[in-house]
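Let me begin by handing over the structure; questions about it come next.
What you see is the complex with one protein chain gone and the rest in place.
Chain IDs A, B and C follow the sequence of writing; residue 1 opens each chain.
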Amino acid sequence: MADTMQDIPVAIAALPENGKLILRADAQNADIRAAIAGVLTAPLPVEPLTSMAGDKATALWLGPDEWLLLCAEADRAGLQQALEANLADLHASVVDVSDAYSGFAVTGPKAAELLSKGCAIDLHPVAFAEGKVVRSLLAKADITLLRTAADFQLYVLRSFAAYTRLWLDDAAREYRG
Amino acid sequence: MSQSHRLPAGGRIDRSRSLSFTFDGTRYSGHPGDTLASALIANGVHLVGRSFKYHRPRGILTAGSEEPNALIQLGLGNRTEPNIRATQIELYDGLTAASQNRFPSLEFDLGAVNDTLSPLIPAGFYYKTFMWPQRGWMTYERAIRRMAGLGRAPDGPDPDRYEYRHAHCDVLVAGGGAAGLAAALAAGRAGARVIIADEQAEMGGWLLSEGDTEISAKPAVDWVEKAVTELAGMENVTLLRRTTAFGYYDHNWLGLAERVTDHLGPYAADHLPRQRLWQVRAKQVVLATGAIERPLVFGQNDRPGIMLAASLRSYISRYGARPGKALVVFTNNDSGYRTALAAHHAGIGVAAIIDSRAEASGPLPQSARAAGLRIYEGHAIIATTGRLRVDSVRLGRLAASGDRIEGAGFGIPCDLVAMSGGWNPNVSLFSQSRGKLDFRAEDGVFVPGQSFQPLRSAGACNGVLSTADCLAEGFAAGAEAAREAGFANRKPAALKVTEPDCPAAAPFWLAPPEKPLARAKCFVDFQNDVTAADLKLAVREGFQSVEHVKRYTTTGMGTDQGRTSNVNALAIVSATLGMEMPAVGTTTFRPPYTPTSFGAIAGRNIGALFDPVRRTPIHEWHAAHGAKFENVGQWVRAWYYPKPGEDMHAAVNREVKAARTGVGILDASTLGKIMVKGPDAAEFLNRVYTNSWLKLGIGKARYGLMLGEDGMVRDDGVTVRLGEDRFLMSTTTGNAATVMTSLEDYLQTEWPELKVYLTSVTEQYATITINGPKSRELLAALTDDIDTGNEAFPHMSLREGTVAGVPARVIRISFTGELSFEINVRASQGKAVWEALIEAGAPFDITPYGTEAMHVLRAEKGFIIVGQETDGSMTPDDLGMGWAVSKVKPDFVGKRSLTRSDTVREGRKQLVGLLTEDPKEVLEEGAHVVQVALQQPPMAMLGHVTSSYYSPNLERSIALAVLKGGRALIGKTLSVPMPDKVIKVTVTEPVFFDPKGERANG
Amino acid sequence: MRRYSILALARNALGYHEGWERAWRAPEPKPEYDAIIVGGGGHGLATAYYLAKEHGITNVAVLEKGWLGGGNTGRNTTIVRSNYLWDESAALYEHSLKIWEGLSQELNYNVMFSQRGVMNLAHNLHDLRELKRRAHANRLNGIDCDFLSREQVGEYCPLINLSPDIRHPVLGATLQRRGGVARHDAVAWGFARAADARGVDIIQNCEVTGILREGGRVTGVETSRGTIRAKKIGLVTAGHSSVLAGMAGIRLPVESHPLQALVSEPVKPILDTVVMSNTVHAYVSQSDKGEMVIGAGIDPYVSYSQRGGFNVVQDTLHAIVEMFPMFSRLRMLRQWGGIVDTCPDASPILSKTPIEGLYINCGWGTGGFKATPGSGHVFAHTIARDEPHPLNAPFSLERFTTGRLVDEHGAAAVAH
C-alpha cells in the first residue's frame, strides 16, 4: 500500500451526515430568485449542471425547477425555516431529504477513472470542471455527482448506499494491487 | 522440444526466452512474441482442428483474427474457452491447448465418416429427411447435436473478473496499422482527445510482417516504433492494444473489448480484470481496419498446409517460422510473388508459382523469374492430395474463358500451399455503422461508400493498397477528423516509402476442379464446410437471395462470420445467377466484429452487484432477530420472525394473533411517499385519484385509488393533508417510482397550469406501524405531546409530535382493521425508535410481524393488495370498491374508461371470499374455481384464488378470489379442481373478520 | 411437388444433386388474384397455404417486399409453447401447438420442431403465485404444464444457478414439456414450398406501396412491380403493420419496437431445454448447431431500424451470466434485431377491418413465431369466410373500443 495521500490512486469515504433540502421553485420568477438568494447568500444556479456555494449552503442544479441544497446538519432546520419564511407567499417547495440520501467522496488521481467504470458521463476535467453537477447513473444506482476542488462527491438514495459502497470498493480493487 | 520449423534468425520474437506449452497433450516450446499458431508452425504442427460438418482435417489458414479453421480449446476446467483462434492466442509459459470437434483423436476422428457421406448430405439435406416417425426428430436431433458444436463450454463458474469503462473522445481510431497510426498521430498532434485501438498485441498491422517495406529509408517497423512512442507520450492519446472495436452502434457509440490479462495466462495479477469493455462515445471515428486476403476456391483447398499467401509472409517475417519446406504459390495477383520471394529468401523451397493470369509481368513476377522460380502462367490448381496435410497439388492449364481446364492435369509435390486471391477491404465496422458499400469492379471489392455517421475510412479498409497511400490517407483522415471535432491543425508532410509494387488483383473466383463440382470439395466457407457446389445447389433450389443462400447453406454463419469467405460466396452466387455482384448484394454485417465474451459484456453486474438490494433503516434489527426475508422488487422485507423451533406457519399464526390481541409492530418503511406541495395540490389529487380530495381537512387522511387511463386499478394508498397546500401521499412499495413518473408526466405535460411540486420522500422516513388493541397504550407510553385518546386522535387523522423523544408524524390508519398507528420518523432515527417501541412494548408482549402476517391480517378484512388482487384488468367496481369512485367529479385519470361497454358488462370478474369445506384446508393461491369439476379438462373457469391463508383468528382457512359474476355467486358452493383432488368452496363476502369495522377504535 | 425423403436424397446424390427442383417457383405477378397476402413471413405463408388447402382458394399471391422469412420469422428465438394465461390465448396457441406436432410431415419439410420443454422460472413469491395461476389455468384448459420445485428445476436443468444466496434465487418453475424450439427459416420455406405446390404464387422483391379501395372495399394493391387486383387482401406484415394499415387509412393500436437477440459461438450440447425468466429477464436455448440462442429485451422506443441499443444486450447478459455462471466465457458471435409490433394488451390482432375485404393479422409482438401455423389456419378461415374462426374472434380490432382486452402482460410470462 502507498504511504502518502498522493500515492493512493483512489480513496472512497462516506461523507459525514449533512443537511439536504430539495428546493423546487420557478427560477424565472425574480421574486423567487431574490427570496432564495437572500437566504443562500448566493444566487441560485440556474444554468443546467452547475452549482453555487454560498455561506450557508451549496446549491446543486438538479433540474430547471429543482435544486439540492447541501448544508451543515446543524443549519438544516434553520435553513429550511428561513427559506419557507422568505417564500411564504410564493409557489415553492422546500423538503428535507437529509436522511433520504447518503454521500460518498471519491478522491485521488484515479477517481474519475474509477467512476467511469459505471458512469457514462464524460468526467475529463475539460468536460467536467470543478463545480459541475449531474444526475445520472452509476452502474445501477441513481447518483447526483458533484466535482469539488478536492474530490468527486456523489449522493445516492439511502437504500442504495450499501450497493454503491460495494460497487465502489469492488471497482477500486484494480488499483489496490 | 526443438522448434524444428523455426528459422535461424529474424522475426519479432524474443529468442532469448523459451516458453513451454502443450497441444493435445504434447509438449512444445515457443518464444515470447509467438502466437499459438506461429509456435505450432515453428514446431511443424499443421493439423490443428476438424471442420464443423464433415470433420475434415484443418490447419492454419491465416495469421489474424479472420481465422476460420484453427479453433482451439484453450485452458482447462472453469477457465477453459472454446473456439479460440490459434492465430490470436499469445503464447505464455504453461499454455494448454487442445483441438476440438473430434473423437477420439485429432488424427483419427470418427466424425470424419460425415466426409465419406458428404455426397448424401449436401447443404440443407436435413430439411428433406428425418421426418419419420413423427416424433423421430427428437432421436435424430440428439445425434446431430453431438456431432455439431465445435468446442466445450467451461465446467463451472468463471473465476475471473471483468470491467467496464465509459469513455469519450474527439477521435476514435479503430486499427493501428499504417493508416491508423498515421491518423492517431495527426489527430493527437492537433490536440484532440484520441483513442486508438488495435486488436493485436502490437500496433503496426501488416507493417510488422513486411520485411521489404521501408519508410523514410528505414525498416517500416522502426517507423511503427517511433509512432507508438510518440503517441504513448501524448497525454491526450489513449493507446489500447489487444483491444477489438467489436461494435459500431448508433450515434457514434462504439464498443471495444480489451483483453487485459488473457495473454498472461495464469500469471495475471489477481487484482486486474481479465477483460475490459470500453463504451466509447466518439465525436469522430477513423476506421483503419485494414484488408483481409481472399482465399482462392479450388478443389480440396482446405487441407492443412494450405494458407493465405500474406499470412505465410507473416509467419516468416514476423514470427521467424518456416511453415514448410516445399511451397506452391497459387495466385491471381502480384502479391503471391512477394510471398514466393520472401519464402525463397527464408530458405523455403519454392516448387512452383501458379498464376491464374495468362501473363504476369510486373516487377515482382520479374524478380521471381530472376530468382529462378518456376512459374505456371494461365494455370490453376484443380485438386490437392494428402491425408492430414497437403502433399501435392494437381494443376492444369486454364482455357481462355477461365472456367475450364485444357489438357491433362499434372501433380507437383509440396507440403505448403500459399494462395492469394486479392484483398477485401475490411468493411465490417463501416457497414455496422450503416455505411453504404460501393462495388469496385476491377478487383471485385466492396469499398466504403456513403457514410451515415461522422466517420471516415482510411488505408486498406478503404480499398487502398500501397503503404504510402495508406499512410497518406491515415494522416489526412486523422487531421480532418480532428478538425471536425474542433482542433485546427497542419497537414503532415508525406513520408517516403519504398516497397514492391503490388497492383490490385483481377478477380478469379472459382478454379475449375478436376472432379465434378459436386464431388470436388471446393471450399468457400472453411469453418462451416460450405462448398461452391452447395452454393450452386441452393441457387438451383430457389434460394437466390444472398440472405437465403446464407441461411440455407450456413455460409458466413461460423465464428469467423465469413470474413475470408463471404465475397467469394457472393461472387459464385452472382455468377450462377448471371447477375452483377452489387445487384445480389452482401449479407448484413452485424456486431460483434469478432466474438466477444459474455463476461466482458456483463462486467461486474453479476453476483452481489447484479441488482441492488434495498434495505430499510431497520433491517439490521430484523436480521439480528432472526427474521426471514422476502424480495419485493428491489426491496428486501422482513417476511416473518420464527422463534426457535417454530416453522413458518407457527410463526405467522403467532404474529397474526398478537396483532389482534396485544400489539404487533411492522416495518412499513418501503411504502412510497411523495410530498405534494402547492396551491393546486388538492385539485391535483382530485384528478389523479378516483375519489374527492378538495374538502379533506388538514390533519386528515384518506384512502385513494389510482387508475390508468384504461380504467384499471394501478395503485392505492393513504394520503394525508399536512396543510392547506401540502399533502403527503403514500404509494405501494413496488409502484413508488412508476407513480412518481406518471404524476410528473401529468403535471409537466397535461396540466402545466397546476401549481404543484412533487418531492419523493420515501427514504427520508422510517415508517413503523404499531397495531392492535394495546397500540394506543404503547404509543402513549412513548409520547408526551400527542394526545392518543380516541376522540383527540380519531381514525384517519394525523398528529405531529415526538415519539421516543424524536420528532414524528403519527397517522392513525389501519390496514388490518385493528387500532393502529403509523409512526414516521427520520430514517436515521428509525432503528432507535423501533427499539424504543420494542422495549416499551415488552409489558404488552409486543410482537414484530412481517409481511406474511400483514397479508393474513388484511385478507381477514378483505383488503386488496395491488398486484395480487389486481392484475391490470380489475376496475374499482370489480374489486367492490365502487364507493371509492366519485360520481360527480368531471374528470379524473381513467374516468372515461369506466363506462366502456366492457367495463359495465355483466359477468366481469369480481372480488369475493371463499371458504373451504374443510377449515384446515388452505387453497393454493393461483388455483382456479369452476362451477362443477369435470373428470377431464377442459373445464370452464370462473376465476382464480388471489390470496389464501390460514386465519388463526378465525381458526380456519380463508381465501379471496376474483370470479366471473362473483357477487351473484355469494352463498353458492363451487369447486376448485386440483391435480389430486377437488376442493369444495363456498362463496362469501370478501370480509371475514369484524365486518362492521368496530375494532379500529381499539 | 416432388417429395423429400432419405431415398430422394440418395437418388439425387447419384446425380450430383443436379436434379433438385426449385422449392417454390418465381412467377411473375398476375394482374389479378382471388386473394392477396401481403407479407411473406411465416404467418403470411401459412395463411396462403391454408387458404389453398382448407378453403380451396388457390388463386392466391403472397407479396413479399424482400426475401421470404426475412422479417421476424428469420430473426426470432424460436420458442414454441402454448401455456398462456387467458382461455382465449391458450386456445389459440394450443391450436397452433397441435399443428406444430405434425407440421414436418404435413409440409413434407423438416421444421425440426424439438419438443425439449420450456421452463419458466419463479424467483419470488409474486412469481410463484402468478406461475401457479397460469399452471392451474393451463391444466384446466387441457394444456400440459408441470410445476417444478427448486430441486426439480436442478434435476431438469443442472446448469441453472440454484444457490439460495443469489439476488433472485430460483424458487420453482413451470415446465411445458410439449414446448420447445423449431428451425425458424425452415418454417417459412416449408410453408412456401407447400403453398406453391397448391398453386399459390410466391412473389418476392415485391413491395406493396398502396392499397386500392373503391366505395369502402378493397380492390387491389399498388406494388413495386405494378398494380395487382384482388377483392380480398390480408395484411400480415408484423413490424410494418401500421405502415400498411396506414395505406388503407386505418390507425392501429400497435407500436413497432426493436427486439434484439444474440447467439454465442457454438459449443457441444449442454443445455437441453428452453429456460425463461421474467424477473431476471433472460431466456435461452441451445440450437442444434450448438449456439446459445438468447433473447434480449425490447427497446422501449418506436423504431423500424432492425437494431436496438447495446445497453439492452448488456442487461440481458448480466442476467444470463447471473443465471448461468458457466456461460461467462462463452462469446457473443452475432447480435441482431427485429421489429416487433406490440399491442397494448400483448395479444395479437386477427381481424376484419372497417374496410370490406381487408383483413389484418398483426400485433404478435415478441411472441408470434409459436403461433405461425395456428394463426395462418384461423386467418385463412377469416379471409375465406369473411368471418372470424371462433378461435380468433376474441382477437378483433373492436376489443380496443369495447375494452375487452386479452391482457397477457400481467401473466408473468415473458411473451415469447
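Assume a contact is a pair of C-beta atoms (placed from the backbone, for glycine too) under 8 Å apart; a residue touches a chain by one contact, two chains touch by 3 or more.
To be clear about the criterion, contacts and distances are computed from a predicted model.
S.K.: Of the options "Molybdopterin synthase sulfur carrier subunit", "Sarcosine oxidase subunit delta", "FAD/NAD(P)-binding protein" or "3-oxoacid CoA-transferase subunit B", which is the UniProt protein name for the chain that has been left out of view?
M.R.: Missing chain, per its UniProt entry: "Sarcosine oxidase subunit delta".
S.K.: If I'm reading the header right, one chain is hidden. Which shown chains does it touch across the whole complex?
M.R.: A, B, C
S.K.: If the hidden chain were put back, which of B:S18, B:T139, B:S216 or B:Q748 would touch it?
M.R.: If we include the chain that is not displayed, B:Q748 is the one touching it.
S.K.: Which of these touches the unseen chain: A:A35, A:L62 or A:L114?
M.R.: In the complete complex, the chain left out is touched by residue A:L62.
S.K.: Of B:E480, B:D710, B:E852 or B:E921, which one is in contact with the hidden chain?
M.R.: Going through B:E480, B:D710, B:E852 or B:E921 one by one, B:D710 is the residue touching the chain not shown.
S.K.: For subunit A, which positions touch the chain that isn't shown here?
M.R.: Listed in rising order, the touching residues are 48-49, 62-64, 66, 120-121, 134-137, 142.
S.K.: Touching the missing chain, which residues of subunit B?
M.R.: Counting over the whole complex, subunit B touches the hidden chain at residues 249-253, 281, 434, 452, 709-710, 741, 744-745, 748-750, 752, 890-891, 895-897, 900-901.
S.K.: In terms of residues, what is the contact footprint of the unshown chain on subunit C?
M.R.: 240, 242-243, 246, 251-256, 300-305, 309-311, 344, 400-403
Quick note on the criterion: only the chains that are shown with their structure count from here on.
S.K.: In whole angstrom, what separates the CA-based centres of subunit A and subunit B?
M.R.: Comparing mean C-alpha positions, subunit B is 33 Å from subunit A.
S.K.: When the centre of a chain is set as the mean of its C-alpha atoms, what distance in Å lies between subunit A and subunit C?
M.R.: 49
S.K.: If you look at subunit C, which of its residues touch at least two other chains?
M.R.: none
S.K.: Multi-chain contacts only, two chains or more: what residues does subunit B have there?
M.R.: 279, 605, 608, 611, 613
S.K.: Per the contact definition, I'd like the list of subunit B residues that touch subunit A in the complex.
M.R.: For subunit B paired with subunit A, touching residues are 161, 163-168, 193, 269-273, 279, 281, 604-605, 608-609, 611-617, 635, 675, 677-679, 755, 757-765, 826-828.
S.K.: Where on subunit C is subunit B touching in the complex?
M.R.: Subunit C reaches subunit B through residues 4-6, 8-10, 13, 16-18, 20-26, 66-68, 70, 74, 87, 101-102, 104-105, 108-110, 112-116, 123-126, 129-137, 139-142, 166-168, 183, 185-186, 189-190, 204, 264-270, 280, 286, 288-290, 305, 307, 309-310, 313-314, 317-322, 325-336, 344, 399, 401-405, 407, 409-411.
S.K.: With touch defined as at the start, can you tell me which subunit B residues reach subunit C in the complex?
M.R.: So the residues of subunit B touching subunit C come out as 52, 78-83, 119-122, 125-132, 134-135, 137-138, 141, 144-146, 148-158, 160, 162, 247, 249-250, 253, 255, 279, 516-519, 533, 537, 540-545, 547-548, 551-552, 554, 559, 561, 588, 590-592, 595-599, 601-603, 605-608, 610-611, 613, 630-632, 710-711, 867-868, 871-873, 897, 900-903, 924-928, 930, 936-939, 941, 944, 977, 979.
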